[in-house]
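See below for the structure under consideration.
Every protein chain but one is kept in place in this view of the complex.
Showing chain A:
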Amino acid sequence: MCGIVGLYLKNPALESQLGALFEPMLLAMTDRGPDSAGFAIYGDEVKDGWIKLTLQSTAAEVDYQALMGALEGCLGCSLDWFQNASAAVLKTNAEEAAVRAVLAELAPEVRVMSVGQSIEILKGMGLPKDISERFSLATMQGSHIIGHTRMATESAVTMEGSHPFSTGQDLCLVHNGSLSNHFRLRQELRRHGIAFETDNDTEVAAGYLTWRLREGDSLKEALDHSLGDLDGFFTFAIGTRDGFAVIRDPIACKPAILAETDDYVAMASEYQALSSLPGIDKARVWEPEPATLYIWERPRAA
């Protein structure tokens, strides 16, 4: 069992309250996932030519100050950064591959949680309340956010094994369910050059989407392919730079509920996670159909 929540704001006036609106949603799913929690928030975009990376370490303490100094020296690029509890958010005009290569050299214990122009993935072990407080979720601003509370069934409870999982620049995945063919699929994806850090089945689903998107699939095509290639139970929420998507497997054992008003679209495993949202009593509330893709994205100015 796990809990999934997502909130996409249609009304930009609410963006300053995104974290405050979302925190009770995540906390309401504590019963479904008390092991670990995490969220991917979209906002504070960097300009074109720049990327933003969220870093966390598998070791206890990291001297981010020293690491960033060394990184700047090696990369010879502009670099801006700030620390948020155990994570660091790094903004740079260097190439993603170059940053990853230098990071692996300088600090192999530091993991890249997310890369993109907008996304930040923050996650860790513990109760959702602890994770939310650690990263000051309630004060965060942005356009949309998806989160996860984990009750592990398939693999170890670790920071790396918690959700969301990055699936490419500004893309991420959270999952409720379990995949039964993840072992063989992982082997197959490794042959396509996809790297894995955990034994987690969701990381395989994330790697699968990364691979499909790399092969030229649109997000919709990648998710359509996933219905054929992933065996098991799932409700997925997928964060994109401009919005989010929801899809359930054809059997649809894992719950999901959607709500829409003029101000937002919200998604959760259970209605009680939505009950704190303003105007929810007047919202259109419905259960997503099995094997059907739901996607909300704001149009991007050309």
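The working rule: contacts are C-beta pairs under 8 Å (C-beta built on N, C-alpha and C of every residue); 3 or more make two chains touch, one makes a residue touch a chain; residues count from 1.
Just so we're on the same page, contacts and distances are computed from a predicted model.
J.: Unshown chain, UniProt name, "FtsX-like permease family protein", "Rieske 2Fe-2S domain-containing protein", "Glutamate synthase domain-containing protein 3" or "Acetoin utilization deacetylase AcuC"?
T.: In UniProt, the chain excluded from the picture bears the name "Glutamate synthase domain-containing protein 3".
J.: Please identify which residue in A:Glu109, A:Glu215 or A:Glu287 touches the non-displayed chain.
T.: Spelled out, the listed residue whose C-beta touches the missing chain is A:Glu287.
J.: So which of A:Ser155, A:Thr198, A:Thr261 or A:Ser275 would be touching the chain we can't see?
T.: Checking each option in A:Ser155, A:Thr198, A:Thr261 or A:Ser275, the one touching the absent chain turns out to be A:Ser275.
J.: In the complete complex, the non-displayed chain touches which residues of chain A?
T.: 252-253, 255, 257, 270-275, 281, 285-287, 289-290
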